[in-house]
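I'd like to ask some things about the structure below.
One chain of protein is taken out of this complex; the other chains stay put.
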Amino acid sequence: MAKKRTKKQNKKSGLAPGSVIYTGDKSDKNLFIEVFDYNKEQCIEKELHSIEEAFDFKLTDCVSWININGLNHVDSIEKLGNHFSLHPLVIEDLVSISQRPKIDEYEDYLFVVLKMLHLDAEEKLNYEQVSFILGPNYVLSFQESEGDVFGSVRERIRQGKGRVRTMQSDYLLYILMDAIVDEYFSVIETLGDKIEDLEADIFEGTIDESATKNIQELKKEVLKVRRSIFPLREVINRIEKHESDLIQQRTKTYYRDIYDHLIQVTENIDIYREMIWSLMDMYMTTISNKMNEVMKVLTIMASIFIPLTFIAGIYGMNFEYIPELHYKYSYFILWGVMIVLFIAMLIYFKRRKWL
Amino acid sequence: MAKKRTKKQNKKSGLAPGSVIYTGDKSDKNLFIEVFDYNKEQCIEKELHSIEEAFDFKLTDCVSWININGLNHVDSIEKLGNHFSLHPLVIEDLVSISQRPKIDEYEDYLFVVLKMLHLDAEEKLNYEQVSFILGPNYVLSFQESEGDVFGSVRERIRQGKGRVRTMQSDYLLYILMDAIVDEYFSVIETLGDKIEDLEADIFEGTIDESATKNIQELKKEVLKVRRSIFPLREVINRIEKHESDLIQQRTKTYYRDIYDHLIQVTENIDIYREMIWSLMDMYMTTISNKMNEVMKVLTIMASIFIPLTFIAGIYGMNFEYIPELHYKYSYFILWGVMIVLFIAMLIYFKRRKWL
Amino acid sequence: MAKKRTKKQNKKSGLAPGSVIYTGDKSDKNLFIEVFDYNKEQCIEKELHSIEEAFDFKLTDCVSWININGLNHVDSIEKLGNHFSLHPLVIEDLVSISQRPKIDEYEDYLFVVLKMLHLDAEEKLNYEQVSFILGPNYVLSFQESEGDVFGSVRERIRQGKGRVRTMQSDYLLYILMDAIVDEYFSVIETLGDKIEDLEADIFEGTIDESATKNIQELKKEVLKVRRSIFPLREVINRIEKHESDLIQQRTKTYYRDIYDHLIQVTENIDIYREMIWSLMDMYMTTISNKMNEVMKVLTIMASIFIPLTFIAGIYGMNFEYIPELHYKYSYFILWGVMIVLFIAMLIYFKRRKWL
Amino acid sequence: MAKKRTKKQNKKSGLAPGSVIYTGDKSDKNLFIEVFDYNKEQCIEKELHSIEEAFDFKLTDCVSWININGLNHVDSIEKLGNHFSLHPLVIEDLVSISQRPKIDEYEDYLFVVLKMLHLDAEEKLNYEQVSFILGPNYVLSFQESEGDVFGSVRERIRQGKGRVRTMQSDYLLYILMDAIVDEYFSVIETLGDKIEDLEADIFEGTIDESATKNIQELKKEVLKVRRSIFPLREVINRIEKHESDLIQQRTKTYYRDIYDHLIQVTENIDIYREMIWSLMDMYMTTISNKMNEVMKVLTIMASIFIPLTFIAGIYGMNFEYIPELHYKYSYFILWGVMIVLFIAMLIYFKRRKWL
Partner (left out) sequence: MAKKRTKKQNKKSGLAPGSVIYTGDKSDKNLFIEVFDYNKEQCIEKELHSIEEAFDFKLTDCVSWININGLNHVDSIEKLGNHFSLHPLVIEDLVSISQRPKIDEYEDYLFVVLKMLHLDAEEKLNYEQVSFILGPNYVLSFQESEGDVFGSVRERIRQGKGRVRTMQSDYLLYILMDAIVDEYFSVIETLGDKIEDLEADIFEGTIDESATKNIQELKKEVLKVRRSIFPLREVINRIEKHESDLIQQRTKTYYRDIYDHLIQVTENIDIYREMIWSLMDMYMTTISNKMNEVMKVLTIMASIFIPLTFIAGIYGMNFEYIPELHYKYSYFILWGVMIVLFIAMLIYFKRRKWL
């Protein structure tokens, strides 16, 4: 048995609660911080070189989006967290990358964790944890490493397209989350395609024993995606019902829209799940059908030739007195009998639809 | 593996929320607008040639039904939406055809999305998204293309049959939705017929390996229909509980009636679903039964003739001293023995019910 | 494929809501109306010849039970409905026989629909829709055709047995519904018996390929019965919670009793359902066990005789120099060897428990 | 088909509600009544010879436990019921033994029905219905026949052990129900043991076709036990929430304790249920594994000897010109070839792990 123990969670086991430890495996990433600070009139975009530079944006009149990449830089994140007066458990959760999507409501900020799913070049699925802190006029976002699905958001802020520059930080959080949820659609579509491909392969029989493995892999993938997305519905629901100035009434309609999208995504996931479960049954009937084919060939060959061989065996006996042996046309008559038998057999199997 | 990627949803991925983009595949349809404007005394029926002509009907004293076909004409729909003061997200949803049935309640109108299912000439199932805007004295309906299930509704408005001409726009919305839900019954009946046909074919064994495929197709169809219809129950429920002048108390009884119909439809769908799942099991036992048949034939043939062939083989040996060979009646006795054996075998298999 | 389309529901598709159309298939039944009009002191039992005769009973001081049989007589029912001021949708539902059990609460009457199940002489299950209108001092009941489970109710009213003559119309409705629910027990017992019979047949192996079909039929029957009975729980629940003078407080205890019975019935149905699902598994193992038997016979016969035939074949060869051929006792020694081999084989198979 | 119809429920079908009819099958049991009348200071234990003797205990200052065995004595029970002012439906339910566990709350008494499960000497499971009436200072208990699980309760009352003699009737009801629930633990443990035994038998393969039957029997037993125990949770829950002097606040902690026990029992039942369902799967794989074994033996025997027999057949042909026949060492060379082939085959099968 191949033992490949992965004790990721255990990194923290036995430590005091509130210990700020990075639990991921991307420990060599650089710290990359970018800031967008904008209002209706202007927009400043800046790359920061140290975490301290970010502190000032807490108090500007504009809406600030501070995007921190590189959760392995625990010290910087702790400093930032303390400056923004985050609860110790929040700072701990920011760098603990196996969180479940959740929302924690504090007095003057919201803490949201979710999973960013995206496909890499080889159509492999990547899971990255993204955390948001929504304050009165800022949004902090935390990612494990550079590279995200926020390209279009940046563009819109820069160019002042749409409503973003005229709205508050709650709308900024909305378009960031919307970008992530939009990406879910591509992800589950790719899953759907994989299932249909596998299904087609099973129907056409162009599949070997690896089918079981592929089905099982797909099953696990769907379960994992499901687990990453399902809890988010509750998160959005809580945002919609949140009662404080952080989330304005007019923005809630937009969160409702994300919620509708999530319902669509999760419904699709559940349908895929049901379809995968039936793939195994389908594969099983395919195997049985094949075995039936094999058995028919065997049965037909054996049923035809075993009796004929018996007849030949009869006249191979060495008894002294076998009258037929001496009759001149015996051999030819026998051939006739055997051919008739052969054809009768064929007709019989034809009738039973085995041929 | 056949890769047939369909990135329908992604058309919008990366765009600002509120971008009004048609997501369907019927981009070459003409814009067709018809209006019914009626009250107790009179009824005007008109085909409009531009969207601007529809604007006036917002303010008439009569009830107006404005039916817009051709969601690809995004500009016209946006103009209309702005004239009727619709929320940007509503206008976006109107032309985004992969919506889930839902209701959004705004201050002075209701926005309802649902799926119109109907069978085409070849009994293939078509899904079309229909959206309604219910205002104080008008109903806007939006369809992807011409052709719908509202024929009887038009007839009733024209002829003033039933209550429709004496009631308000909420009743108009009801009869439109009722027409759609009535059509669901035909649709699921056809599904039921397909299941029963497949079931009969499996029982009678007149089915080849395509069975698995057919079962799987049917399963998907039922899941898809289910997903199109189930959320509508919640929609109707919300209409019944809606608290504003848009839905009058006396009309709610009628919506309750639609609700009852929906429960009936969805119950039937769930029963069909359960039956389809057991079809696969049935097919599996059918295969196994057939294999049993095949095996019995093989076993009977082999069990009868292999021993007989052995006996014949014995007396085909060339030993110099085999006393039986020289006895005159050996051959005939042997035949007797073999026939007795043969009959004994037949009786044995008869007793085991293999014959 | 046998196409047996049944477009029952569609009879109404496209018609105005509130159209009173009989949707059943018993269109040639006579209209049969009987009335029981009773109080503590007296009881009048009468068969009516026209629907108009029933009108007067609305206003008597006594409790009146007007039992109308023959839903195809739509005109008479519509007249009666109008006289008793029923809502148009109620009149429509009265004659539409594919209703789900439900209750509609109106200001001065309750409308209850349920399914009367009873077994006919050949133990075939019949479903008949029965509707009740409960008014202040009357109960109207509507059945498709004559013949019901109310025999004992009539007897009790006539003879003044029990409490019925001293109670109001709500108690009358209770004993009518109780009679229907009591009959459910017989029905599900018969289902249970059928399941046990089938189970026994499968265990004993005295079943052919029809088993799959029988199981599937039973499955559908159970699903259909379930659908006819389950919603009734909600109906009774609503009656219990109904807040008006129509249902008196002291009668509610009795409805609670029906509710308990219904829970018992539905629990049994669910157990039967679970048992039927496992019947298919059982049948599958039975088939596999049988195939195992067949395979063993084949394997034993082949394994014993194929090697022996090979040995015989060896000494049937025509080589000039085969020393054994000339030794006098070769033949007998060979027989010995073959018998030893034969016995060894038998012992081997015995040990593996194949014999 | 063996038809063993059991129309137990129907005994009552068609009778007026409130008809007091014993529905069990122990109609020949004697009436056995015992009374415990106790307070802190004293305890009277008495066997009564007629039901009338029990009437006086209603009014004593002590707590009275009147235990009536023999539900077939309907008249006596009716008399008692009337004396204690029980509702007619309660009296009816007392003797109707197919009740589901339930609680009915009346103004001055509680009516509780539950199932007493116990194992008889042969480890067969017995179900007996026990009903309790809890009044202000008395508990009536009703059993079908003598013999129960209350031995320890009697002992504790007699000896004044524990709190029982210092508490009210609600505590008495508690210890009676606690005794019944404690017995459930033994019952489900025995079920668990049976499942494990069957599981072990299946693993070891020491099981014949009866396995399917045993699994099905066990499945039914578990479903029946489940149905007898599950509704009791709701009953206890209702007692805990009961708001009247009948159940004192300080006793509710004890009922909470029973509730915890019930949760434990029902969780175990659900685990057993899940395990039984997987037994069938396990048995199925066992059968398939066995068939695989059988097939391998057949394939090995056939694959080895059929080619060898063919070779022997070649040199059994009677052609005049077969050069090999005349070469002196042909026979021995052929033996060599055949032995090599034989060994090659063995190695091949060894490599494929079939041997």
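Chains: A, B, C and D, in written order; residue numbering restarts at 1 for each.
Here, a residue touches a chain if its C-beta (ideal position, glycine included) is under 8 Å from a C-beta of that chain, and two chains touch if they have at least 3 such contacts.
Just so it is clear, the model here is predicted, and its values are computed rather than measured.
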| item | value |
| --- | --- |
| Residue, one of D:Ser131, D:Thr286 or D:Ser330, that touches the chain absent here | D:Thr286 |
| Residue in contact with the excluded chain [from A:Phe84, A:Tyr283 or A:Trp354] | A:Tyr283 |
| Missing-chain contacts mapped onto subunit D | 151-152, 156, 161-164, 174-175, 178-179, 182-183, 185-186, 189-190, 193, 196-197, 199-201, 203, 253-254, 256-257, 260, 263-264, 267, 271, 274-275, 278, 281-282, 284-286, 288-289, 291-292, 295-296, 298-299, 302-303, 306-307, 309-310, 313-314, 316-322, 354 |
| For subunit A, the residues touching the chain missing from this view | 1-7, 9-10, 12-19, 87, 89, 98-100, 102, 104, 209, 211-213, 216, 219-220, 223, 227, 277, 280, 283-284, 287-288, 290-291, 294-295, 297-298, 301-302, 305-306, 308-309, 312-313, 315-318, 322, 324-326, 328-331, 334 |
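One rule holds in what follows: only the chains that are shown with their structure count from here on.
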| item | value |
| --- | --- |
| Shared interface partners, meaning chains that touch subunit A and subunit B | none |
| Those chains which touch subunit D and also touch subunit A | none |
| Same vs different contact residues, subunit B with subunit C, by half of numbers used | different |
| CA centroid of subunit A to CA centroid of subunit C, Å | 43 |
| Geometric centre distance via CA averages, subunit C-subunit B, whole Å | 26 |
| Touching two or more other chains - residues of subunit B | 284, 288, 291, 295, 298, 302, 306, 309, 313, 316-318, 322 |
| Category of the chain touch graph - line, ring, star, complete, other | line |
